[in-house]
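A single protein chain has been omitted; all remaining protein chains appear in their positions.
Order as written gives the chain letters A, B, C and D; numbering starts at 1 within each chain.
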Amino acid sequence: GCSALNGSSSGDNSSDSSSGGLEKTKLNVGILTGQQGVSTKLAEKYGYFKDQGLEVTSKMFASGPAAYPELLNGNMDFIITNYISFFQAIAQKTVQAKIVVDVDQLNENGLVVIAKQGSGIKEAKDLVGKKVSIHQSASVADVLLRATLKDHDVDPNSVHYQQIKFPDIPAAIQAGTIDAGVELEPYITQAEKQGAEPVLKIVTGSTANITAAGYIALDSFIEKNPKTVAAFQRAMVPAQKAAADRTKLLEVLPDLTGVDKDTASLLNIDTFPTSVSASQLQRVITVMQNYGGLTAQLDANQYIVPTPQV
Amino acid sequence: MPTMLEVSGLKHRFGGGEGAHTAVRDLSFTVETGELACIVGPSGCGKSTMLRCIAGLIKPTGGTISLHGDKVEGVPGDLAVVFQDYSRSLFPWLTVAGNVEFPLRSAKIPRADRRARAREALESVGLSAAARKYPWQLSGGMQQRVSIARALASRPALLLMDEPFASVDAQTRFELEDLLRRVKQQQGSTVLLVTHDIDESVYLGDRVLVLSKSPASIVADLKVDLPAERDQISTRESAEFVALRAEVARLLRNRTDEAQAAAEDIAEWELSEQETKTEERTS
Amino acid sequence: MPTMLEVSGLKHRFGGGEGAHTAVRDLSFTVETGELACIVGPSGCGKSTMLRCIAGLIKPTGGTISLHGDKVEGVPGDLAVVFQDYSRSLFPWLTVAGNVEFPLRSAKIPRADRRARAREALESVGLSAAARKYPWQLSGGMQQRVSIARALASRPALLLMDEPFASVDAQTRFELEDLLRRVKQQQGSTVLLVTHDIDESVYLGDRVLVLSKSPASIVADLKVDLPAERDQISTRESAEFVALRAEVARLLRNRTDEAQAAAEDIAEWELSEQETKTEERTS
Amino acid sequence: MRVALRRLIGLIAFLVLWEVIVRVGLLPSNVLPPASTVLVRFAGLFGNADFITGAVSTLLSWAIALGLTVLIAVPLGVLLGSVRWLRLSISPIVEFLRPLPAVALIPLVILLLGSDAQTKITLAVFASVWPVLFNTIYAMGEIDRQILDTARVYRTPPLRQLFTVLLPSIAPFTMTGVRLSASISLIVLVTTEYLTLGTVGIGQFVYFSGTTSGRMDMVLAATVFIGLAGYLVNSGLLGVQRRWLGWAAAGGAV
Partner (left out) sequence: MTRSKWFDFGRRWLVFVAFLVVWQLVTKAVDDPYFPPPTDILAAAKDAFFGNTALTDDILPSIGRILAGWGISVVVGVPLGLALGRSPVVTDYVSPMFFFARSVPAALLVPVFLVAFGIGPRMEIITILWGTIWPILLNTIDGARAVDDVKIETVRAFRISRADWIFGVVLPTALPKVFAGMRLGLSLAIILMVVAELMGGSTSGIGYQMILTQSSFVLSQMWAWIVLVSLLGYVANLLLSMAERRALAWHPGFQTEAAM
């Protein structure tokens, strides 16, 4: 309860006002930085949660895995996570949870390999023997790059993978620390200003439009609060639609990424789906099985809560 | 007079194994309440070790020490010590007055009383002017006097002093000697004092204990038959004084020479009871 | 004999402002090469401060010190000091032998030579057996002797000793006194020695400097007209010895009494030149 | 005053060296912006509401963490320093705990305590307890025995002995530990904020207004603030040390 310590934004979540027959109206959700947090912010801003009788407080996390402890200990009701983390957690039986909202689908310009202009790297086979950053081992970038290399008949193990975080990649490329890196927005746009260019698409072919991140909730929570979950899913539908609108997106994106408005207006924007699709998620599982070291046989249908019809 | 202190069969060995060193070997003596016993003995013979054992600072490896008939375990109550290494026994973060008051504060003596006693003690050692200085601002002899003042201020029943006047000038030394006897008389304290000054041991003491070379044992236990009231000039000129100091000197010299000659059969000495024999064999 | 040391108008004041303390006030004297000068004076009068100034350890606030005619700035070469606070001047991480050898190492004396000198010095102070012990394993008197051995081993041209025999027994003290005179004679060292023992000052010294109460100035500068070869028994019994020690004692007592009486007009004392007058006014 | 002048000269030399390194082109200016730019940004920070909120939270957490550290580590150090069997019995556990990296513990602590300020404070305390604890234990071993004997001989009651003999004796070295801990806990706080983004703080501010927008000048401006805060607190602690522990030969300049 110390507002100076935690910043003034954190709300009080103790009392429960019962409205509209919902089991729980005050929700805490964990979101990620960048485009994946946009729809939630818009839902807060435009009152989509309120429309459903929900009072939502969102909190930012640096990465999917960082938020899991807060989901597990009950401080968070829903968290956004990338699906790679999610299925790994499922496979390791770290959580029993389901996807309730599919938040973010990649498009081919939103996650690409970049390199210095004139570096000579133009296609997949040029990466052989090069130092390429994949942000973090077993991340989306890692798995998709390997898949793309395989699609181009390049041995995924012939590349020297480096773990440099997305924000640090442009400088590292410029200084010659690495030859190339898988980069996402808004850093692609920034890197282009510093003399880098996209050289290889990795969200294409077998990985085209692959879905990347979504809201999950614990099975126990879903069982106990079915109406709340449904209300949350309903609130997120207009939110996702709003996120696809660049002007609205630009209203909240700077807060989520720290980029200025000018850069933000140049960004490549992802796709924001309005329903959970088992077949989309099954593609993620397949890619992970092929390139991400996932050995378990998972059926995506068991891990979703279908979106209710509005 | 009741017995204040009883030391019997005291032994102490430092360390173990090869580096072991026996500092004190089979010391036995008693000191009556109100007595002032001086201890003389060669450097390194074990005098300080003995005092530390009596103060309960080190646990002797053998023998017992009793105070008022109770065996000493740990530091006994109502005791004060003037350490040989006086400069390190003063607390550098306290002023001179603070150092003198230190034991009084532990004894829960009211503030005003404490002040008065500290002032008085410092005055008696001639350091009133230095009360608000820190120990490192004092000369060696002044530090030593602070440590004497601290011991006196706590008005102990038993006072152990390890070469307390080693660093003060002759004049001050005389004054402090007289002060000590006066304080002892007035407060009925029992005093055990180590000194290297043979004259001092006779002038000050009611008894003089002469120790052998290391490991210490008792060579002689001499009663000093001088009047209780002593005077720096007349006492020192008296025939008894001159005779006694000559005897102490002889005993010390003797023991030292003999010790060198008979270093091998140290184990056979049974000296504490053989004073008479020793006295006959003067050089 | 050439002049070894010349002190003229030496003054030293500790601190500044209100807490300032003048320890030494206008000291002037000279010491010839090969002379052994003893310094006596009341506790806290400024003897150690004076030695520190001569050793170049503190910069006096006034006056000059010359060695062989050169003004002393910083620590002069070929000097050794026995500090009053001997226990702190030994290095606890070095053995006794290590402590004695330490200055020799810096003087780049070859290892074997170093060893030999250290062994010899320790033997002469009676500590051969303790060579491999650490200082904290020694008694106070033994530590003091280690510090004497260290000074002797470095065979200095000028030796400053601050109450070097304060913690050793009478017998050892006699031996060390004789040792010191012997060493001085053999090596031609100049020695400045502070002592509180009046007998010692006369027995040891070629000169005795008597200092006043704080702030120190010179009360008397007595030439000791005893033969260079001295003997603990016969010398001490000689008429000159007895007369001289009585005079030193008188001078000291006198100064102290007068100091108390005339504490106010301290500033007016011009004592260093007034020895004769002082001598007439004996009590 | 001379001292202040020397420090100023040292500081200016450092800034000039920094400026030169960048101007000469040893490091690209978008990675290491010149000192002048960073100082301008630094001045600008105080007009930034997000930064102020973050700084208040971080500094407050810092004070709490440091207070807790001292409250835990000093008594524990005195206890372990004086009770040999306890020290021997506990040392295996202590030695296993000590190298645990705070960053790897983040999820575990979040699970137990949530991701608000208590997590970063806990991690900061965990990391900064050791310098104080160890320096205190070492200081206990270094107390002059003669001093302890004196206290014992005058039957100083244990509690009084603690406050009037032990604490003054160990204070100079314990204080060194506290000053080390002060910087370590600040580092852990900011790093935790930076890595988790879960709580408001300078670390979070740096991430959003520096890292994600490739603005190294902002990162370094905030870094200057952190360094300055460390400097000021260290100087304050030093002042305390000089004022109250002036009698001790030890007592740092750094």
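The rule is short, and it goes like this: contacts are C-beta pairs under 8 Å (C-beta built on N, C-alpha and C of every residue); 3 or more make two chains touch, one makes a residue touch a chain.
Everything numeric in this text was worked out from a predicted model, so none of it was measured.
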Among the chains presented, those that the missing one touches: A, C, D
Residue, one of D:Gly25, D:Gly47 or D:Pro92, that touches the chain absent here: D:Pro92
Selected residue (touches chain absent from view) among D:Phe42, D:Trp130, D:Tyr154 or D:Phe208: D:Trp130
Where the missing chain touches subunit C, by residue: 52, 55-57, 75, 77, 79-81, 83, 85, 88-89, 91-94, 102-103, 105-107, 134, 136, 150, 154, 160
Residues of subunit A in contact with the chain not shown: 63, 65, 68-69, 72, 85, 88-89, 91-95, 131, 133, 136-139, 160-165, 167-168, 171-172, 174-175, 177-178, 293
Chain not shown, touching residues in subunit D: 2-3, 6-11, 13-14, 27-28, 31-32, 84-85, 87-93, 95-104, 107-108, 111, 127, 130-131, 134-135, 138, 141-145, 172-173, 176, 179-180, 182-184, 186-187, 190-191, 194-195, 203, 206, 211, 216, 219, 222-223, 226-231, 234-235, 248-254
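In the analysis below, only the chains that are shown with their structure count from here on.
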Pair sharing more residue contacts (C-beta pairs) when A-D is set against B-D: A-D
Distance between chain centroids, defined by C-alpha means - subunit A, subunit B (Å): 83
Centroid distance [mean C-alpha coordinates] between subunit D and subunit B, Å: 50
Subunit A residues counted as touching two or more neighbouring chains: none
Touch-based graph of the chains, sorted into line, ring, star, complete or other: line
Subunit D-touching residues of subunit A, taken from the complex the two chains share: 2, 4-10, 33, 59-62, 65-66, 68-70, 72-73, 75, 167-168, 170-171, 174-175, 186-187, 190, 194, 257-260, 263
Residue numbers on subunit D that touch subunit A, as the complex places them: 28, 30-31, 53-54, 56-57, 60-61, 64, 106-108, 110-112, 114-117, 195-200, 207-214, 216
In the complex, subunit D residues that touch subunit B: 144, 146-147, 149-150, 152-157, 160, 164-165, 168, 245, 247-248
